[in-house]
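Note that this complex is displayed minus one protein chain, with the remaining chains in position.
Take a look at subunit A:
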Amino acid sequence: MTDSKYFTTTKKGEIFELKAELNSDKKEKKKEAVKKVIASMTVGKDVSALFPDVVNCMQTDNLELKKLVYLYLMNYAKSQPDMAIMAVNTFVKDCEDPNPLIRALAVRTMGCIRVDKITEYLCEPLRKCLKDEDPYVRKTAAVCVAKLHDINAQLVEDQGFLDTLKDLISDSNPMVVANAVAALSEIAESHPNSNLLDLNPQTINKLLTALNECTEWGQIFILDCLANYTPRDDRESQSICERVTPRLSHANSAVVLSAVKVLMKFMEMLPKDLDYYGTLLKKLAPPLVTLLSAEPELQYVALRNINLIVQRRPEILKHEMKVFFVKYNDPIYVKLEKLDIMIRLASQANIAQVLAELKEYATEVDVDFVRKAVRAIGRCAIKVEQSAERCVSTLLDLIQTKVNYVVQEAIVVIKDIFRKYPNKYESVIATLCENLDSLDEPEARAAMIWIVGEYAERIDNADELLESFLEGFHDESTQVQLQLLTAIVKLFLKKPTETQELVQQVLSLATQDSDNPDLRDRGYIYWRLLSTDPVAAKEVVLAEKPLISEETDLIEPTLLEELICHIGTLASVYHKPPSAFVEGSRGVQHKRLPGSAGSGESVESPDTGSAAGVSDAPPAVIPSQGDLLGDLLNLDLTPPATTGPPPPATSGMQLGAMDLLGGGLDSLLGGDLGGSSAMGAGFGAPPAAPAASFSAPVSGGLDDLFDLGGGVGMPMGAYSPPKTVWLPAMKGKGLEISGTFARRAGVIQMEMTLTNKAMSVMTDFAIQFNRNSFGLAPAGPLQVLTPLSPNQSIEVTLPLNTVGPVMKMDPLNNLQVAVKNNIDVFYFSCQYPISMLFVEDGKMERQVFLATWKDISNDNEAQFQIKDCHLSSDAVSNKLQGSNIFTIAKRTVDGQDMLYQSTKLSNGIWVLAELRVQTGNPTFTVCLKCRAPEVSQCVFQSYDAVLKN
């Protein structure tokens, strides 16, 4: 006899029949009827009409019948709130039943009835049950608090249930503790800042004791709760780790992963030279490997987490490459994750094995998987330099298979390899060109076009190849169009004589016949560039490209830190911080790994140092000065090396835009146009006229700006602004830079505080400036001699000179800086107070002052007001002198002091000033005259800053 008979009652009048049976006198008939009702409910039929009849069956001694009725109530009470009240009395009575099973059942069921009216009746029985003598009842009641909170949070708080729940954490029964923790954790999720789980060493100790004795599920809740605790010191951290480690051998994989989370987090606090630290690292590998022999769904979650762990601590699994080898009947989602981890673990030691595997995968059936395998080969080449050659030959073998998608994928990755190892593997270009016709995916076409353009000089028929693409220009995707435009411009710059027509054609296609603004803009920029200054164009378009590195697909360190704190959660599966997706993430707190306790011992063992991020040579190299510009501008544009369209074209465009301005500036300054203007002769002006804006910012006397002058003088208390944050840690992969500028003893100094907020040691610092208005450049290398440990700060003073290359910036005192360390290159821009360029010999002779004042035309005069300044004119004069603004004469007219002042900038520009100070009036007027009026605004800002500090 089975329950399927309950499903057969689909005929008419079913409800009616059931009603009759429910009201039958026979116990057995009643029960059968309730079973039928439940069965109908289970499959989603509406049997709510039977509510009163079912509730009538509730008062029974038969436990099964009672349970069945409870089941029914939970489902339908919501839709029949008034009727549900009828059940309240029975519940209250059951909560007093001598049998704890019934008490627990009653309180449990009551909590599931999500009707406001009922919750009020629930409070008293619940309070009793929370203090029940039987732990089974207490544990059920603990969960009931969470239920009630879900229905009516205010009520729970008002009734003081939260405090009772907190008390239960100290309960003698581990199961009760576990449920209390679970309930509190759930409630805390809707009150992120409520500090419900107030963890202190005593509660931690209670939790650790309960951990050993409660059920597997309770262990998960307790471990997740422990992970939120921050131990006071490394000793506490170690003792918690020791007590959590046995959980790694639990059969339940969720317990294992939660334990891994606790250990990964608390490990941060252990000194690296501790023996226990090494032991712990060794203990973590086997359980992670074991997770991979579980069901595929568990494997998937485990793999997503291992991906994070491997990035944070590659040493844990570095010898376990083989367990990530793909089996042909793994589900695709497992295959793709395994592949990802294989690449992360690839190193010189195991690359041969990895490549053999990847090659095997590239002949599998599943297209997505095959593509990813091919890509992985390219990533290996970029990651492990020694293997590059083998990777390239493997890729060539794959291209020979002529399998369409394999060929296309291979070409995309070969392009990346070219960028990583320029001038090394170009011999394969011929083979690539053979496959030109078979490419039908935009990404592969764009990659191939990039290769043709980049190596145009080595490909005899490059023009023909590109021309063939040009025929269907308008049908191509934007990605391909942009790439084609850039490639043809490159080709033209390399072989100008034969390709004029081609470039003319592509420029007009891009500018006149396309509605894509990106394409049009890039077209115009090239056109403009080629017609004004072909030499500059060459420098720009054919600039040396920054190298790409394997780094690009790593998770950014601060995010990684946060995700490590969320191991085992949904966040770790999505690789996104919870704030990015958890519904209504009202102020979800960002979790951080605790810092190492032994921060005094700044030297970490070498293996962790290298393991922390990059295992190989430092990645992106700081390019030479000229390229830095490109880099600075390229900042947000470079897509990851292995995905997205190839970046050079984009950077080319940006470079173009900027240098266009620089070029225009040069020419206006009388610098000769240089280079073969014959090349540019073929071009008319582009149809649109952005030209006006190019010349606009440059006016007459700017050439003065570029005279260079050094300053020698006496030490004086020059004004220096307070330090501000230039590079926040979020953008600097954990490196935070704050700083200011000062002029001390006639030397301009950049004073910086470098703080390491990442978890790995930072070394190999270097700094470079972009060209700037006053030729500021570092006078020496950045002196950071010792490696910067996590959470350590260092003060650095960098002397500057003003003999660097000059380019007008907007604003004038803007400085773009690139700082490199072993992790990456970071860019930021900051503004320096122009007062630090005021030299010490800036005091003009009176006569000269007078003559110069008259000489400078009134057009170059600028007037500003300094408000809220309560200084006397003498004090003003003294204060300004400290910053090398010298008062030459003072005149008093009608109670108004007129100060005549002179200042000389490091590049020889004189600024003359008349400062009017009226006694009793806090507003001063300053009138500046200068041959280069652009500086006036900055000089005024310095006046303002100096006087107000």
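Descriptive notes on the structure:
Rule of thumb we're sticking to: a contact is a pair of C-beta atoms (placed from the backbone, for glycine too) under 8 Å apart; a residue touches a chain by one contact, two chains touch by 3 or more; residues count from 1.
In this section, contacts and distances are computed from a predicted model.
The listed options are "AP-3 complex subunit mu-1", "Auxin-responsive protein", "Radial spoke head 14 homolog" or "Autophagy protein 5", and the UniProt record of the chain not shown names that protein "AP-3 complex subunit mu-1". Which of A:Val403, A:Ala447, A:Ala462 or A:Ala510 touches the hidden chain is settled by the complete complex: it is A:Val403. The missing chain, though absent from the display, is touched by one residue of A:Ala254, A:Ile856 or A:Leu871; that residue is A:Ala254. Check A:Pro81, A:Pro135 or A:Pro442 against the missing chain and you find that the one touching it is A:Pro135.
Within the full complex, the residue among A:Pro231, A:Pro287 or A:Pro314 touching the omitted chain is A:Pro287. Touching the chain that is not shown, out of A:Leu18, A:Val55, A:Leu71 or A:Ile548: A:Leu71 (per the contact rule at the top). Within the complete assembly, residues 1-4, 6-7, 27-28, 31, 35, 38-39, 42-44, 62-65, 67-68, 71, 75, 78, 99-101, 108, 111-112, 114, 134-136, 140, 143-144, 146-147, 150, 173, 175, 179, 182-183, 186, 189, 213, 215-217, 220, 224, 246, 249-254, 256-258, 286-287, 289-290, 293, 295-298, 300-302, 320, 322-323, 325, 327-329, 331-333, 357, 360, 363-365, 401, 403, 568-571, 573-574, 578, 581-583 of subunit A touch the chain that is not shown.
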